[in-house]
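Structure first, commentary second.
For this view, one protein chain was removed and the others were kept in their places.
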Amino acid sequence: MLVAKPMSVDVSKIVRSHEGKRGKLISLLQDIQSRYNYLPREALEVVAEQTGIPLVDIYGVATFYRSFSLTPRGSHLVSVCLGTACHVRGGREVAEELERQLQIKPGQTTTDNEFTLETVNCLGACALGPIVVLDGRYFSKVSPARVKQIIKSARAGKEEHTADGHVFPVKVSCPRCNHSLMDFSHQIDGHSSVRMTMAFGGKHGWLRLSSLYGSFNLESEYDIPLDTVVNLFCPHCHAELISANVCPLCGAPMVPMLVIGGGMVQICARRGCKEHRLDLNGVNV
Amino acid sequence: MINLTINGLSVSVEEGTTILEAAQQLGFPIPTLCHMEGLTPYGACRLCVVEIGEGPRAKLVSSCTYPAQEGLKVRTASQRVLRARKMILQLMLASCPQSKTVQDLASKFGGIQGHPFRQEYEDCLLCGLCVRMCKEQMMSGAIGFRGRGKDRSIGTPFDIRSDICRTCGGCMYVCPACQLRCTYNEPEKAVCGGCQNLPPPCMEKFDDMSCYMDPCVACEICKE
Partner (left out) sequence: MQSIRSLDDFQTLQKRLKVDTAKNLPVIVIPASTCAQASGANEIIRVAKREILQRNLSEKVGLRITGCHGFCQMEPNVLIEPRGTFYPKVGMKQMARIVEAVGKGEVLEEYLYRDAKTGRRIELARDIPFFARQVRFLLGQNEKVDPIRIYNYIANGGYAALARLLGEGRPADVIEEVKKSGLRGRGGAGFPTGLKWEALARQDGRRGKVLVCNADEGDPGAYMDRAVLEGNPHAIIEGMLLGAFATGAEEGVVYVRAEYPLAIKHLIIALDQARKLGLLGKNILGSSLSFDIDLVKGAGAFVCGEETALMRSIEGKMGEPRQRPPFPVERGIEGKPTAINNVETWANVPLIINLGAEEFARVGTKNSKGTKIFSLVGKISNTGLVEVPMGMTIKEIVHEIGGGPENSVPIKAVQTGGPSGGCIPATHFDLRIDYDSLAEAGSIMGSGGMIVMDEHTCMVDVAKYFMNFLQDESCGKCYVCRKGTQRMSEILDDITSGRGTMEQLQTLEELAQVVKDASMCGLGQTASNPVLSTLRYFREEYEAHIRDRRCPAGVCRDLITFTINENCNGCGACKLACPEKAISGKKKEPHFIDMKKCIKCGMCRSVCKFDAVDVR
């Protein structure tokens, strides 16, 4: 799943992308960690070779900072905050219940590689302590009794999308020709889909997105590999849908669509990146 | 030239001189552990602290790293300095009692009878002499600091034999914690000969290949 290409090729690419940048070692290691979920020994050796930074210094940095891990981590990361405010409200008890439920100590990973537990010294959401963060999702005012349910929600896995209170369908049109992009003949998530054409890596075909705001489901003529940036076009005027903004999370271009009823929605063009933004008219100033 | 006073005596030194060097010029003894001529001053052991400044702004600084400044007033053995040094030595004795260097420093300080802490037997003070020796004098960089806080340690990356280590033994030569072994081939300097009975604590980290004793003294440690 992870290593399609030899690690050295991948890591070299990351090293090159950091050339000449400030504090490159730390940000480089951060990129390697987000690629592999931990810092593999081989990767660090490649970094040493390519940057000329002694391996001993790289290893020192990798062990000095808390956010780096030299061992593979589980698919779910559970962080429990042990900041002062969480501590006086019982964060320690929550941490201990997590240890009991997962049967691991902080810093360890369950044998099935599902969960890694870590403690954090403050997440800065002190008013809502004790805080537990599961894969980037914040749980506030957690009591030991609630721990079981939090873990269960992670085990349950993929979120299902149905239109309810906060997930709702939007109708969109091309920002250039204003022709509707809605495809009433083909449904995703039980609602009409949004149809456009796409191109990537020499392939050209159709793409249909869920029209539910908050759902990331899509169908396409060709499978889009994770991390690929696709070019999207209006099927009517054939203009490329591309905005002046780039995605703040991954740097890929944003794809704009007009919202029928007033406003603009933008989604990141990178497969797997969930950045999106819905601006309504009159919102801006 | 920079003029400062140390324990009331004026002294002129060149710019870039440390307080420690200036004090040594005047002959004031300041105990050191992590300091060694030829290696970059590091300021980790804090034994060489001296008091500078006056009144409420007076403070302790490590003399091996603090540059001499114009008009600085230095006291190398004030009450505050002695209190700190005593506590540091006690902390060292509590963690590394087997070190000849620490024992000597403590007995030279005088008046230290035991320490109030739980006894530990650690094999490293993390003074960093070996790290600097390896990097600066041996031009190797095989060992370095890892981790932080109470989990800080010294060793090779991934705790495996380093490709760039030339097994020169420089690290062991400067080590204040395992030097019993290092002085073994000069029997008159070895204090207790303990190394003949105990494997030196550094063995686990630097396997038998890094023994620097040549010719072999047949200590048989390498055969373990």
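A and B label the chains in the order they appear, each numbered from 1.
One rule holds in what follows: a contact is a pair of C-beta atoms (placed from the backbone, for glycine too) under 8 Å apart; a residue touches a chain by one contact, two chains touch by 3 or more.
Predicted, not measured: the structure shown is a model, and the values here were computed from it.
Visitor: Who touches the missing chain here, B:I6, B:M36 or B:I88?
Guide: Of these options, the touching residue for the absent chain is B:I88.
Visitor: Among B:V11, B:V74, B:L125 or B:A177, which one touches the chain that has been omitted from the display?
Guide: Checking the options B:V11, B:V74, B:L125 or B:A177, the one contacting the hidden chain is B:L125.
Visitor: Out of A:V170, A:A252 or A:I267, which touches the unshown chain?
Guide: A:V170
Visitor: Among A:I14, A:L117 or A:I131, which residue is in touch with the absent chain?
Guide: A:I131
Visitor: Hey, which subunit B residues sit against the chain that's not shown?
Guide: 42-46, 49, 59-62, 65-67, 69, 80, 83-84, 87-88, 91-92, 94-95, 116-118, 125-128, 145, 147-152
Visitor: For subunit A, which positions touch the chain that isn't shown here?
Guide: Residues touching the hidden chain, for subunit A, are 21-27, 29-30, 57, 60-61, 64-68, 82-90, 93, 96-97, 100, 120-129, 131, 136, 138-140, 143-145, 165-168, 170, 213-214, 244, 246, 248-249, 259, 261-263, 277-278, 280-285.
Note that in this section only the chains that are shown with their structure count from here on.
Visitor: For a test of understanding, state which residues of subunit A touch subunit B in their complex under the given definition.
Guide: It is residues 41, 44, 54-60, 63-64, 70 of subunit A that touch subunit B.
Visitor: Which positions of subunit B touch subunit A when the two form their complex?
Guide: Residues of subunit B touching subunit A: 141-148, 156-158, 162.
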